[in-house]
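Removed: one protein chain of the complex. Kept in place: all other protein chains.
This part shows chain A:
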Amino acid sequence: MEFGRISRRHLLQGGAAVTLGAATGIRPVFAAETTIGFIYVGSRDDYGYNQAHAQGAAALKKIPGLKVVEEEKVPETDAVEKTIESMINLDGATLLFPTSFGYYNPHMVKMANKFPKLHFEHCGGLWSDKDPKNAGSYFGYIDEAQYISGIVAGYSSKSGKLGFVAAKPIPQVLRNINAFALGARLANPKATTQVIFTGDWSMPVKEAEATNSLIDQGVDVLTCHVDGPKTMVENAARRGAMVCGYHVNQSPLAPKAYLTGAEWNWEALYPKFVKMIAAGESIPNFYRGGLKEEIVKTSPYGEAVSAEARKHADDVKAKFLSGDGYAIFKGGLVDNKGKTVIAAGTDRGQKDPELEKMDYLVEGVVGATS
């Protein structure tokens, strides 16, 4: 009987594994094996958003006693609910990371209500008191790293024209564009940042066209906020422009053109979350942080970055890391239509929830949100 043989063999293998584990004395952190589910909207090796999360998941795989299950290319529809249910029911996942923006509401909230004993951690969502307590949303103030990129870009640009290839005008994207533009103006008060929206997270041909159009307009330093920055980085470098990366370090793609970049640091955050759960602590439902909290980081400077730019950028970085913090969006801020969006005298610190509703482009940005 074919079936009997296979199950007996599996039984033997399982037994051997247990004996081996006991013999080598591996002491798992967790009493029973904990399974963690990661859900990505795209491919996990896209040199971008999903790869950053997958690097975080890879950091968890190294911790003994943890099992990580992953699924890629799950659309932001009820498909993600099915994925979550199968991870829970078939793989026994007890902690889930649906990592894409559109998974949060209604999909993840619905699942968190359905499975009240399990933990759900969503990247980018806005958790509010109305949402289930076993759900949480975490995000990084990656605009801090974009601000640093802006400073470096402002010094590196000869034309004073910077380019930003963006996917959609949602608050997180606008905040990055604005931080980049404000950083650039620290370095060069006349610098402008031209933005082109491609309309979706992954549109390689549009991204390449946007990159070419920007360079045709005289832009000589580009950055982006799309899921996979590879297209922008490679096409800009081929045209002789310089780039600042996003999501992960893209310097291997264009070593000469790469100035610096805004990167996620999920490899540091996810093990922290898991340790909190193992120690019986609860993860704050609304978890945010920037450079100081090690949720975001900046890429090492490329060789084209001048000493002056390095010094200025390092000074500002030190302010972000200091106890007092640093506000990018200071009072008296005017948008690119001339309207005052932050009244003089009220600095909006990074944790200010108003900033997560951003719907404007600041002065110095060429482009419109609609």
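Here, contacts are C-beta pairs under 8 Å (C-beta built on N, C-alpha and C of every residue); 3 or more make two chains touch, one makes a residue touch a chain; residues count from 1.
Heads up, the rule we're going with is that contacts and distances are computed from a predicted model.
You can't see one chain of this complex, but its UniProt record names it "ABC transporter permease", from the set "Cytochrome bc1 complex Rieske iron-sulfur subunit", "ABC-2 type transport system ATP-binding protein", "ABC transporter permease" or "STAS domain-containing protein". Residue A:Gly199 is the one among A:Pro64, A:Pro116 or A:Gly199 that touches the chain missing from this view.
Residue-wise, the contact with the chain that is not shown comes from A:Thr231, picked out of A:Gln55, A:Thr231 or A:Ser251. Only one residue in the set A:Ala318, A:Ala344 or A:Ala368 touches the chain that does not appear here, and it is A:Ala368.
From the options A:Leu162, A:Ile215 or A:Ala257, the residue with contact to the unseen chain in the full assembly is A:Ile215. On the side of chain A, touch with the chain left out of the figure occurs at residues 42-43, 45-47, 73, 159-161, 194-199, 202-210, 212-218, 220, 228, 230-231, 234-235, 238-239, 252-253, 366-368, 370.
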